[in-house]
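With one protein chain held back, the other chains of the complex are shown just where they sit.
As written, the chain order gives the labels A and B, with residue 1 at the start of each chain.
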Amino acid sequence: MAVAAVPAGGIADHIHPEPQGFVRRYVFSLDHKIIGIQYIITAFVFMVLAGLLAEVIRTQLLNANGGFVAPETYNEVYSVHGSAMIWLVIIPLLTGGFGNLVFPLQIGARDVAFPWLNMLSFWIFPVAGLMLFSSFLMGAPTAGWMEYPPVSLQGAAGTSMWAAAIFLVGVSSTMTGINFVVTILKMRAPGMTFTRMPLFVWGQFATAPLLMIATTALAAALAALFIERQFGVPFFDPTKGGSPVMWQHMFWFYSHPAVYIMILPAFGIISEVLPTFSRKPIFGYKLIAFSSMAIALAGFMVWAHHMFTSGLAPFLQLPFMIITFLIGVPTGIKIFSWTATLWRGKIHYTTAMLFAIGFVGLFTLGGITGIFLAAIPFDLHVHGTYFIVGHIHYVLVGGSLMGVFAGMYYWFPKMSGRLLNETLGKLHFWLFFIGFNGTFIPMHWLGMLGMPREVATYDPQFTFWNRFESVSSYLMTFAILIFFVNVLWSIRNGKRSGPNPWGARTLEWQIPSPPHYYNFKHIPTVYGLPYDFSQPLPYKGLEEELTDSPPPVAAGAH
Amino acid sequence: MNAQLIERLGAVIGGVVVAVVAFYALYKDWQATGIENQVFKLMLVLLGVGAVLALLAGLNIVGFAPKGA
Partner (left out) sequence: MSVAAIGADAHDGVDQLYVETRELRLQGFLLFLISDCVLFSSFIFAYLYLRNSGQGWPPPGIQRLDVAFAAWNSVVLFGSGATMHYALENFKHGNFMKYMWFLLATIVLGAGFLGGQAYEYNHLIFGEHVTWWGSGIFGASFFTLTGMHGLHVFFGVCYLSVLVLQSAAGVYTKGKFFGITAGTLYWHFVDVIWVVLFSIFYLI
């Protein structure tokens, strides 16, 4: 099949001169790679803060009657912990961070479609994050990350600050979503049809519309809450004709797709790491690609499974239960595909691979408890208990965060030219794995026994397991510290990686580590899927990438 | 009431004019290709529908009537 060449004089040909000066290169950078790193660094800073909040929670829960912090403070702590982890850590890491960093390289592009918008999207993020944490100075939100009215209507000023902060970070997300959709639709290298795209790109392509559409719905809900609190405009206050349940509808209409925003890119990361370290093509490429789109679409149809105890009519609840069950199907297809990828592969147990395999196992567990929760009778029993907390942390930490770690160990060499230390990495993995499971497994039976979530004290019968969880969480935190030490050490002292330390086949590995600011001297042409290890690389035009020849820079400004 | 009459008259006449213009423009541009032209066509349809609704409202055929106790 004849493949069209790169059109002359277009974007692919257009290499602008290199930006000069520290500020243009590293602060207000238009380069997607720098922006991606900025996102990752900022998100990790927020992760430390939100993680400290988590340890406040766990320390409070060492004792049945608490005592570490006042109950009102405890409410603030878990509310900001949840909000920060979701909106300031996981979503930015996976979309703005790894999304920006990797997929433009994988599609053979020089940058995203709207680099200036990308830069703006990033800079909104730390501002919004600071706003969220500043809420502690004015009475942080206390109604959980979900801020249900009427409680959230009565909260201190920090609740309004919360709404404004999340609204702002949502604007950043929406712009990123638009940017990514257009980039993937329009800027793939010649010959890269949709069915030749790496699966990480599919993951971003499934996520970007969610960022665009779902986040805007949240913005509306937050705006309504804000104007109700600040100007007395009644949307949710039942004494004025409003409806608290309406908040739940509006909030969950976004927040359910949000969880897919938090997992689909991680699915993409796993789909890259597993074949590389199994030395085998990914099993079921099309299955994984299309199931990602199916999950993204179906994700809009299940929001009320978070509302089974809110008094909706049963005939309305049933479709949500059924569709939620059905989402398990494309997810299960992925799990089977990943397992089949590993089957009879030549497995290289690098740290990235350990996290990827761990992801498959732990996310499966989290997904299974999700299927339990889809069943209305079961959910009625455990809604608002620690069972939910266990479920969400299995999918978000055992899933998304492990995916983030896998991505870090995998792509750190590409971005810095140095490998992360494997010994520290394996220590990180095992301590994290043990600590994580110790922290979150007992939550499942604690929940079934009736321990409610978001409460500062608990019935003394739960004491042993709470202490077990808290100690395990300290181990998990220590493991994450090891990770940060590894990163900081390896930036200076890590072993040089060269362009392709893993022998991987996607486009980003065919250029130097770190890549030049222009990514590719010449945009390659693509002839097939990257995953077939028995074939030569399916690209043409990459001969000069690893040489010292200068890039064909366009004269003058563009 | 006089103001009401003028408003209604304006709505009816304007509604007719805009609806005719919109649907005529749609008819002329029917063959256009490209995504922006498809979007324009869709918007012209909706514009025409809106003009028709305004016209009907001016004639009091549709319009908000308070319901309930």
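We take it that a contact is a pair of C-beta atoms (placed from the backbone, for glycine too) under 8 Å apart; a residue touches a chain by one contact, two chains touch by 3 or more.
Everything quoted here is computed from the prediction, not taken from an experiment.
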Candidates A:L61, A:M250, A:A456 or A:L529 - the one touching the absent chain: A:M250
Absent-chain contact - pick from A:V48, A:V182 or A:L312: A:V182
Residue among A:V77, A:A113, A:L431 or A:A479 touching the omitted chain: A:A113
Residues of chain A in contact with the chain not shown: 7-11, 13-14, 113-114, 117, 174, 177-179, 181-182, 185-187, 212-213, 216-217, 219-221, 224, 227-228, 231-235, 240-243, 246, 249-250, 253, 558
Those residues of chain B which, in the complete complex, touch the missing chain: 3-4, 6-8, 10-11, 14-15, 17-18, 21-22, 25, 35-36, 39-40, 43-44, 46-47, 49-51, 53-55, 57-58, 62-64, 66-69
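Convention: only the chains that are shown with their structure count from here on.
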Computed distance of Cα centres, chain B from chain A, in Å: 45
